[in-house]
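The complex appears here without one of its protein chains, the remainder shown in place.
Chains: A, B and C, in written order; residue numbering restarts at 1 for each.
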Amino acid sequence: MTEMRERITRRIARELEDGDVVNLGIGMPTMVADFIPDDIRVIFQSENGFVGMGPRPPKGEEDPDLVNAGSEPVTIKTGGAFFDSTLSFAIIRGGHLDATVLGALQVDEQGNLANWKIPGKLVPGMGGAMDLTVGARQVIVATSHTTKKGQPKILPECTLPLTAKGEVDLIVTELAVFRVTGQGLLLKEIAEDTTVKEVKEKTAAGFSIAPELITFA
Amino acid sequence: MTEMRERITRRIARELEDGDVVNLGIGMPTMVADFIPDDIRVIFQSENGFVGMGPRPPKGEEDPDLVNAGSEPVTIKTGGAFFDSTLSFAIIRGGHLDATVLGALQVDEQGNLANWKIPGKLVPGMGGAMDLTVGARQVIVATSHTTKKGQPKILPECTLPLTAKGEVDLIVTELAVFRVTGQGLLLKEIAEDTTVKEVKEKTAAGFSIAPELITFA
Amino acid sequence: MVKIVDKEQIKQLFANGQRLMIGGFIECGAPHRLIDLLLESGVRNLTLIGNDTGFDDQKSGQLVVERRLSRVIVSHIGTNKETGRQMNSGDLEVELIPQGTLVEQIRAGGAGLGGVLTPTGIGTPVAEGSRTLEVDGREYLLAKPLRADLALVKAWKADRDGNLLFRYAARNFNPVIAMAGDRVVVEAEEIVPTGEIDPNQVMTPGIFVDYILRNGEE
Partner (left out) sequence: MVKIVDKEQIKQLFANGQRLMIGGFIECGAPHRLIDLLLESGVRNLTLIGNDTGFDDQKSGQLVVERRLSRVIVSHIGTNKETGRQMNSGDLEVELIPQGTLVEQIRAGGAGLGGVLTPTGIGTPVAEGSRTLEVDGREYLLAKPLRADLALVKAWKADRDGNLLFRYAARNFNPVIAMAGDRVVVEAEEIVPTGEIDPNQVMTPGIFVDYILRNGEE
């Protein structure tokens, strides 16, 4: 499990470029920050009100006023800045984020995302996710390829209530990297320990395959 | 002239209460601040971005970054605060001002105000005046009773382009104090050196007269 | 004019059926002492407007756990299991709004706007029942202003004129709800003499604030 999450977030980290301003969703996406190479600088935004988010502080140095949107203790880097929620969402919705990384319950070949509600079961609420998907220049979905029960999460069409319509740009799982194009999904990379056949079996959505299919570890 | 302006603004100062937050328009209205009694505290807002505006500093102590909306050097009182134009107009339009005092080209018996444009002649622009009239709880007009040529400025209906429709609450001139009511103007006070007859002659709008007509100096 | 008042005076501000805005983001920056007084006061049937309903084992969450709320207008309830239970049993009405839309609705309420147009939520269930408008070829949802009877704000420092500073991520919704309450009540970690806060650095001007809870009684 940890290995899967590490593989996904390590791969996503490679999408980010020097100078990018990025919001990482709660849960697995936060791990992306651990894999940014030392020679580039990525500025992390936290929707509860700051840019320049740094890693968890050493034990005993946590500050209750300095937490990320998932209530985990974090730090502020030199050059960071705090602000209120109106400015935080002006940044998010206003196109000032280069990318956001979000988890998924379902994602589909039109770039739709569902991650905030399972009717009758789980209704955590959308928090900032709908604004992030609408506002960020690039929306990257970090998700296990299938549910715990082995059901595909990448579908021809989401059946759960949507978080965003047609906003997803890239889907990264432990098995594959898909780009969402106007013509559906394009399989760009597969994991070193899988095959196109396995990816096809575990993906409910149709997809085309890039001429030069790359392998990732 | 100075005497007239002093009388008008001195009278308006008496409308303001301890704790009020007030915006004074450019020109004559700024003089209101000079007549606030020492035993009450009125907080002046300046739409270019602060509350707690104080009087003009002594010569040589002017600071180009500390001016009112009319570009005159002012000071900041202890307890004041600076902010940007979005917050300044959130204060103004959002009902956080107890009163605003504005000049007039024309004002009428429906509480309409015209003070930003004489078509073909003078088009300074409305600046913050339209927001002030819509947002402040009480809109007080400070104006000479007639134009320099002796024409009435208080009319049955404004003929110049409006700044605000039906927002004026009180009109104070060197001759009279009118309250704007749902039934037109009510003459509440007259200056000690005038008569109701003179006020009638110099006012184009109709008005009723308060049962207890007060005199002001 | 700001009044610095004691606990009993704060409690007298509360009443059954009120509409409350409460600052904070999942407990961070929430006015825990004011919430304590709210709980002690025994008022019920409240509407809460804020980011979330806190943690069920921490202070803000107790408003739900102790069943003081009949309606919540929030962006997230996932950290308080009791909110979901009361929603499912029909005891609590839950209106979920995207966080960026919610904060703009509160700002609009405080800034005298009739609403804002947001692209957020178009094509999702959030758009159902909402008024939509097309502006220059793009579709937007109309988000209407929100106001409250009382806004409960947590500040880091307050001066005696009500000028406020917030600290780190504890700022969040606090400055915006301070604009949108008919009465605005503040608890501050520290109350300092007026003049101690640089007027350039004030985050919420004192003109928004009505009451500050006196410190040092606990």
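In this section, a contact is a pair of C-beta atoms (placed from the backbone, for glycine too) under 8 Å apart; a residue touches a chain by one contact, two chains touch by 3 or more.
Bear in mind that the values here come from a model prediction, so they are computed numbers and not experimental data.
Asker: Wait, the hidden chain, what does it touch out of the ones we have here?
Answerer: Among the chains that are shown, those touched by the missing chain are A, B, C.
Asker: One chain isn't shown here. Among B:Arg7, B:Arg93 or B:Lys153, which residue touches it?
Answerer: Result: among the candidates, B:Arg93 touches the missing chain.
Asker: Hey, which of B:Ala13, B:Ala33, B:Ala99 or B:Met130 is the one touching the hidden chain?
Answerer: Only one listed residue reaches the unshown chain, and that is B:Met130.
Asker: For the chain left out of this view, which of A:Ile12, A:Val67 or A:Ile91 touches it?
Answerer: Once the missing chain is taken into account, the touching residue is A:Ile91.
Asker: In the full complex, which residues of chain C touch the absent chain?
Answerer: Within chain C, the residues touching the omitted chain are 104, 108, 111-119, 133, 135-136, 138, 140, 142, 144, 165-168, 200-201.
Asker: What does the interface between chain B and the hidden chain look like in terms of residue numbers?
Answerer: 46-50, 63-67, 69, 71, 76, 82-86, 88-89, 92-93, 112, 117, 122-131, 134-135, 161-166
Asker: Which chain A residues would touch the chain omitted from the figure, given the whole complex?
Answerer: Listed in rising order, the touching residues are 18-19, 21, 41, 43, 45, 50-52, 76, 78-83, 87, 89-96, 134-135.
Keep in mind that, in the parts below, only the chains that are shown with their structure count from here on.
Asker: Can you give me the shortest step count from chain A to chain B, moving only between touching chains?
Answerer: Minimal hop count between chain A and chain B: 2.
Asker: Taking each chain's centre as the mean of its C-alpha atoms, give the chain farthest from chain C.
Answerer: Chain centre farthest from chain C's centre: B.
Asker: Considering only C-beta pairs in contact, identify the chain pair with the most of them.
Answerer: Ranked by contacting C-beta pairs, first place goes to A-C.
Asker: Using mean CA coordinates as chain centres, what's the gap between chain B and chain C in Å?
Answerer: From the centre of chain B to the centre of chain C is 35 Å.
Asker: How many angstrom lie between the centres of chain A and chain C, each centre taken as the mean Cα position?
Answerer: Roughly 29 Å, centre to centre.
Asker: Could you list which residues of chain B touch at least two other chains?
Answerer: Residues of chain B never touch two or more of the other chains.
Asker: Could you check chain C for residues that touch two or more other chains and list them?
Answerer: Expected reply: 107.
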